[in-house]
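Attaching a single structure in structure tokens format; questions to follow.
For this depiction, one protein chain was excluded, whereas all remaining protein chains were kept in their positions.
Moving on to chain A:
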Amino acid sequence: MIRNELRLLRHDPVPAAVLVGMPLVLMTLLSDAMKSTLAAGGHEGAPGSAQTVPGMACVFASFAIAVVGFAIFREHGWRTWPRLRAAGLSGRKLIGGKLAVPALLVTAQHVVLFGFGVLFLDLEVSGSWLAVIFIAALFATLVLVAGLAAAAALSTIQQVNAVTNLGAMALGGLGGGFVPVDSLPEWVQPIAPLSPVYWAMDGYETAILEGGGVGDVLGPLAVLAAFTAVFAGIALWRFKLDAPKRTWG
């Protein structure tokens, strides 16, 4: 199953390449501008990459929600879903296979974006790298499970497209993925914690800019875990292997 997912990726690598390449371009373009924004927020002398690297990592990892959704819906569109089921794959194996490549993609995103930030954009983690890794890992898990919940709860590919892509942009912006939350309009700031990105960025700020360790990011980690649990609950509640899905056919 995973081998075939990789085969499909090899035949059409463009979407994955865009999800890794595009944030690199945005980070490079925005980091200088973010330096002054961070300074205005009390982080004098911090490189702009302290905002753009985790911000773009969160925003573009959120597109993995759509990647997971499409990975399942396209099997319905190609009419291969019943064949996979007839092959006797358990639900766990089917879903595991569908999550494997998006998981690889999100991991690659984080490694490339943080690596690029350190090597070329002066990103320094003043606190614990382990805390950064925990936040990244939990956020990655969250988006994968959210993708599964979207695939479970939505019934047409147009819904998946609209909800996951626009949702990723909206939650990324609301949670401070593009600019710090304190730079957002005042009326937006109180609702920013509704976005999981807000909590990931809160944790990143603690670890990257404020010298925090794992113990200092337990709060954001707990909230991210709670979001993940909610999405997992939706996925478990709504996911049915024989549910009809309308695609492009």
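Note that a contact is a pair of C-beta atoms (placed from the backbone, for glycine too) under 8 Å apart; a residue touches a chain by one contact, two chains touch by 3 or more; residues count from 1.
Criterion: contacts and distances are computed from a predicted model.
Q: Considering only the chain that is not displayed, what protein name does its UniProt record carry among "Rod shape-determining protein MreD", "Small basic family protein", "GMC family oxidoreductase" or "ABC transporter ATP-binding protein"?
A: Of "Rod shape-determining protein MreD", "Small basic family protein", "GMC family oxidoreductase" or "ABC transporter ATP-binding protein", the absent chain's UniProt record names it "ABC transporter ATP-binding protein".
Q: Among A:Pro82, A:Gly115, A:Gly219 or A:Gly233, which residue is in touch with the absent chain?
A: From the options A:Pro82, A:Gly115, A:Gly219 or A:Gly233, the contact with the absent chain belongs to A:Pro82.
Q: Which residues does chain A use to touch the chain missing from this display?
A: Per the touch rule, chain A residues meeting the hidden chain are 1, 3-4, 7-8, 11-12, 78-89, 242.
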